[in-house]
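For reference, the structure is listed below as structure tokens.
A single protein chain has been omitted from the complex, and every remaining protein chain is retained in its original position.
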Amino acid sequence: MADFDLVIRNGTVVTAADVSRCDIAIKGGKIAALAERLAGGREIDAGGLLVLPGGIDAHCHFDQPMGDGSEMADDFRSGSISAACGGTTTIIPFAAQAKGQSLRAAVEDYHRRADGKAVIDYAFHLIISDPNAQVLGQELPALLRDGYTSFKVYMTYDDLKLDDRQMLDVLDFARREGAMTMIHAENTDCIAWLTEKLEAGGHTAAKFHAVSRPQPVEREATHRAITLAELIDVPVLIVHVSGREAIEQIRWAQGRGLKILAETCPQYLFLSEDHLEAPGFEAAKCICSPPPRGKDNQKYVWEGLVGGVFQVFSSDHAPFRFEGAKGKRNAGTDAPFRAVPNGVPGVETRLPLLFSEGVMAGRIDITRFVALTASNPAKIYGLYPRKGTIAVGADADLVLWDPERRVTLTNALLHHNVDYTPYEGMELTGWPKITLSRGEVVCQDGQVTATPGRGKFLPCELPKPATTRLGTRRYV
Amino acid sequence: MADFDLVIRNGTVVTAADVSRCDIAIKGGKIAALAERLAGGREIDAGGLLVLPGGIDAHCHFDQPMGDGSEMADDFRSGSISAACGGTTTIIPFAAQAKGQSLRAAVEDYHRRADGKAVIDYAFHLIISDPNAQVLGQELPALLRDGYTSFKVYMTYDDLKLDDRQMLDVLDFARREGAMTMIHAENTDCIAWLTEKLEAGGHTAAKFHAVSRPQPVEREATHRAITLAELIDVPVLIVHVSGREAIEQIRWAQGRGLKILAETCPQYLFLSEDHLEAPGFEAAKCICSPPPRGKDNQKYVWEGLVGGVFQVFSSDHAPFRFEGAKGKRNAGTDAPFRAVPNGVPGVETRLPLLFSEGVMAGRIDITRFVALTASNPAKIYGLYPRKGTIAVGADADLVLWDPERRVTLTNALLHHNVDYTPYEGMELTGWPKITLSRGEVVCQDGQVTATPGRGKFLPCELPKPATTRLGTRRYV
Amino acid sequence: MADFDLVIRNGTVVTAADVSRCDIAIKGGKIAALAERLAGGREIDAGGLLVLPGGIDAHCHFDQPMGDGSEMADDFRSGSISAACGGTTTIIPFAAQAKGQSLRAAVEDYHRRADGKAVIDYAFHLIISDPNAQVLGQELPALLRDGYTSFKVYMTYDDLKLDDRQMLDVLDFARREGAMTMIHAENTDCIAWLTEKLEAGGHTAAKFHAVSRPQPVEREATHRAITLAELIDVPVLIVHVSGREAIEQIRWAQGRGLKILAETCPQYLFLSEDHLEAPGFEAAKCICSPPPRGKDNQKYVWEGLVGGVFQVFSSDHAPFRFEGAKGKRNAGTDAPFRAVPNGVPGVETRLPLLFSEGVMAGRIDITRFVALTASNPAKIYGLYPRKGTIAVGADADLVLWDPERRVTLTNALLHHNVDYTPYEGMELTGWPKITLSRGEVVCQDGQVTATPGRGKFLPCELPKPATTRLGTRRYV
Partner (left out) sequence: MADFDLVIRNGTVVTAADVSRCDIAIKGGKIAALAERLAGGREIDAGGLLVLPGGIDAHCHFDQPMGDGSEMADDFRSGSISAACGGTTTIIPFAAQAKGQSLRAAVEDYHRRADGKAVIDYAFHLIISDPNAQVLGQELPALLRDGYTSFKVYMTYDDLKLDDRQMLDVLDFARREGAMTMIHAENTDCIAWLTEKLEAGGHTAAKFHAVSRPQPVEREATHRAITLAELIDVPVLIVHVSGREAIEQIRWAQGRGLKILAETCPQYLFLSEDHLEAPGFEAAKCICSPPPRGKDNQKYVWEGLVGGVFQVFSSDHAPFRFEGAKGKRNAGTDAPFRAVPNGVPGVETRLPLLFSEGVMAGRIDITRFVALTASNPAKIYGLYPRKGTIAVGADADLVLWDPERRVTLTNALLHHNVDYTPYEGMELTGWPKITLSRGEVVCQDGQVTATPGRGKFLPCELPKPATTRLGTRRYV
């Protein structure tokens, strides 16, 4: 057993269930052994560090074509570097179908954008904006077989939204094939109506973004999504849940035995409507959808994380620069809120924020941290057991985490191509020290050490509960 | 690394989070290594088998002194053998304080009953029936330091019950010291009143046992227990939850962020009021408290297991023989229901029942099975990481499980000293093949291979969240 | 005081709050006095009878133009006679706008259909299917001033349904003007999708009507309607609520302080899915939307009546003949369920059914009966205090009710022009003996005594809470 490629020594190894002190041996990019004492090959001393499964950011946007002339600041190069430096080893951005476009063409285009750039592995979710017979009958079945097993649908945004009937078609397909559907749940008509009234009254400043999408708008769409999933009897995952009222709907559904999964994001734990009260255009930095809610709402999001309503914690990284032409000011400085590109950056800060305020502050256990940020997304999206855990045979995607390091968060520390972070100035405890992807150190002490292009595309699997006969294997 | 004591080869290794194919090396009774291929020392081929953490039965009764002249049929010898043959490697029965008795004396007495008999390791919960100043101020702090870190209190049974004020005293102590309180939640006055009315009407047959303890009686006490814990701000665990109405209270509390843990048992998944309709005294076999509920209620218990309301699945093994003098007929054949000793046997059937109807039937994942039956009780009761998982450094308490074996359950298969099983005739899929305790095979193919007395007492730890600063380590 | 037109002697007089023994004097069609003993003019002896406010049927359809070639069997003549013979003295059917049609034109057309036919007074609700700027900006304000102060909108039916944005426009108008909006809440896309799937599978028999509109379809639309009303902050009334799940949504909203009013109908108390299991085309008799639910569901509808979820009990009388060409068989005998005209007759049986099974069976108080069937609809729709109660100054619209009369319900007893009643054979206790409209006996012992055309159109008022300053006068 002396011929390992690498041994991680003396760390505290954490999975979604366990914390143990042991060494980890890596060979051929995979975890070969866990034991009290291992030797052979190169060694990294992880004394005083946690060894965690590298994070999986299951909701992030890079280099996604925009319909309004704006541009995402991060491509797969800067985006994957930023992710890796934040302790994330797998990203799952979205290959988005434009209405009328072939879904296969959208996937191929997105591969071209990704090719040769990523420093860590990546899979694709699909965004389905046009679920016509050709798409559902021909393209999608073939794409599933090729490893695209999850798709996102929108209940709002004019260029993406599906009506309820289209939603049912997609969910019906998902049930037949065993695929996973992610749902952006906001009521589009309500948003449009409120926006029109606000604009008619001259209320176009950034802070009115939140007014145009109040909690009942998210709650209603969440209830509707639950109903559609209930009718079809298929699991769905509600993405980026922001408000107490939507959380209550999800808890209600889960309590009735429905398989409703849910995700939340850092912006709903650490931002609030107060950030949208910033003077001038500054507030545009925090325009995202759903919007941050009242300060008081944050505790309900925490309760959802602690109590099991949420299975996934993602960034919804949507990188638009604050200065310059094609980012937040795409429609001009002081553009009305409706014209400001939506989204906040966060792929690199996701793990440090949750670790500091979740684990170190005593709200959640370190094993729950791993479940929310790595194991659960791996299981839900068909990457498990290759990704998302520390077990023999799994890819050696690891992050060596210094739990005591104190960091004042500033954008200068970050590696994304966005010129701000909404969390500027926050004092955090805990920070990633070394990130490994398939046994290779890709980032150490904030320095990238990997070559863009080494990251590989990951085909995702469908669950096969019938053949394993060991319970409902897929869902966490 | 060639000098292992034992290697488990080719199994599918399961924890509360992961399923992986790897070998397990054991040395000095502990897990020394996990790797794709391990050699050295004796080998057991686990091809086609699951390798699970041995079960922890956190709620079972053996050789507990009874106040009514009845006798438990199982002592630590037969009880631990039965447990081991059912795949369980740790039992946590109860050292019960009689009112007026010294708690330390009760513990010492119970050690005398256990000494030299068990084939697997054991810890003790305490039952506190008299939380006077001496007990709370002197005895209990010392006992905590000695490894008795959980205690059970009763809201019913005349010889055990505490009033709300005593409950508050106990919970206040638990909060100060960080101990875990288990609560039997039924409203004693309601039961007494209903029983008296039933008896006055001549309704003393076994089936009226359930009528004397309807769901609202359990729901009310559960709500009250939640309130007391909320006032003190301390976690508690509601044991053997049986009814939908109590489940709803617990879900409500958990949804409000309260740390309410809960346990259920096989009798609430597989028995129902129909079993109490059996003719003659036969129904006495299924008299336990809380009673089995309506057939329709079972699905709500399953939902609680699937949806996360329950963290622990225990047997509440309470062994009384059906025939003979000191068991169910202690007060005579055809005794009124109130005089029949309460309880059903189940320490050996707990895991096979849940595996077959939970995992194989597709209701729960195998990792959830491990969490409910081993990892969670280990964490909640301070035995983790020594017990409850498969990780480097943990005790090699393992069960090699044949997931495909078909078994028709009959009492003849079982090793307890009870003359019936309430699950007689059930067809199950999956059965333990080999059980190891600290690396020693204690049971194989239904044959005991260990010497009584090898089992050791396990002092339990208290959680130390302040020092680890890694989240709320203790609770699952 | 001797010059009354009529005195009702010796009755037990009931309002929505009170039961008292007194005489009622009528003059000029109005109630002039209530006293222990009144004399003067003609007398009717009401000894042994209840004297109730005549019923107001706030949801019924007569002679409404159909888009599919079918015809309603009742016009204002037969419909109003049937109503009167069932104890109802005011009907409020619907003037329905076809898409593209002028709302004013629809009202004028509907007046032509009503003119000269009714034996009792009537008001109109409006159905708005095309809330364009002309309708909301010009026509509707004028119509409100003319006494059309309530309108109904549909969330389903292709020729009537509004999308959420149109709903918001209508609700916004209702808020500005103080009008009342009635909502038919079923999710149209779900129904269409399910219907298509059922038809594709050859499941076109009548019983599949219920399968195409399961409870979640109603629940979802109810939740959505509540949300839209919450966003606008305006009261709405959900009509013909059928299922437990929708009831729970309404109760939840009411508990949060939202002004959500609700109506249910006899078909949800007395019919069930079993009726749709009738052999052959027989089941078509009970096709209505929402459909009758499971037998078990009826108790939840009763609880909603008893517990105050419902303020209004209407018939939703929709008269289609079973035999012949233009009724239930409009699309042919054995037509698929989707082509069968929706609706059941019930304007004459509404009060006897609720009286017998509600009041006499002890579920609701006689005052609640009056509130649900007369006072509340009068208040909600702006007819109070002219209609809906027995008070000095109110119209003398009265029904003298024999609470002890036993009746076996058969269609032969009824005066509508429909050839069946879904309640055929039911045994009822209590039946109307004499119905008076504005002091004139219009029906006595099942014989019509009034001339068609004597009934007058009733302009409805808007509430004026600001001027009365005596609380929120309008809503019950």
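Order of writing sets the labels: A, B and C. Residues in every chain begin at 1.
Note that a residue touches a chain if its C-beta (ideal position, glycine included) is under 8 Å from a C-beta of that chain, and two chains touch if they have at least 3 such contacts.
Since the model is a prediction, treat every value here as computed from it, not as a measurement.
Shown chains touched by the hidden one, complex as a whole: B, C. Touch with the chain that is not drawn comes from one residue among B:D109, B:D130, B:E177 or B:E230, which is B:E230.
Screening C:T204, C:Q254 or C:Q444 against the full complex identifies C:Q254 as the residue touching the chain left out.
Considering the whole complex, the residue from B:L6, B:M72, B:L194 or B:A262 that touches the absent chain is B:L194. Which of C:G29, C:P141, C:P385 or C:P452 touches the hidden chain is settled by the complete complex: it is C:P385.
Counting over the whole complex, chain B has residues 163-165, 167-169, 187, 189-190, 192-194, 214, 216-217, 219-220, 223-224, 227-228, 230-231 touching the chain that is not drawn. Although one chain is not displayed, its contacts with chain C can still be listed: residues 1, 13, 15-22, 25, 32-36, 50, 251, 254-257, 299, 303, 306-308, 358-360, 362-369, 371, 375, 385, 389, 391-394, 403, 465, 469-473, 475.
Everything below uses one rule, namely that only the chains that are shown with their structure count from here on.
Once the centre of each chain is set as its mean CA position, chain B and chain C turn out to be 58 Å apart.
With centres set at the average Cα position, the gap from chain A to chain B is 39 Å. With centres set at the average Cα position, the gap from chain A to chain C is 51 Å.
Among the residues of chain B, none is in touch with two or more other chains.
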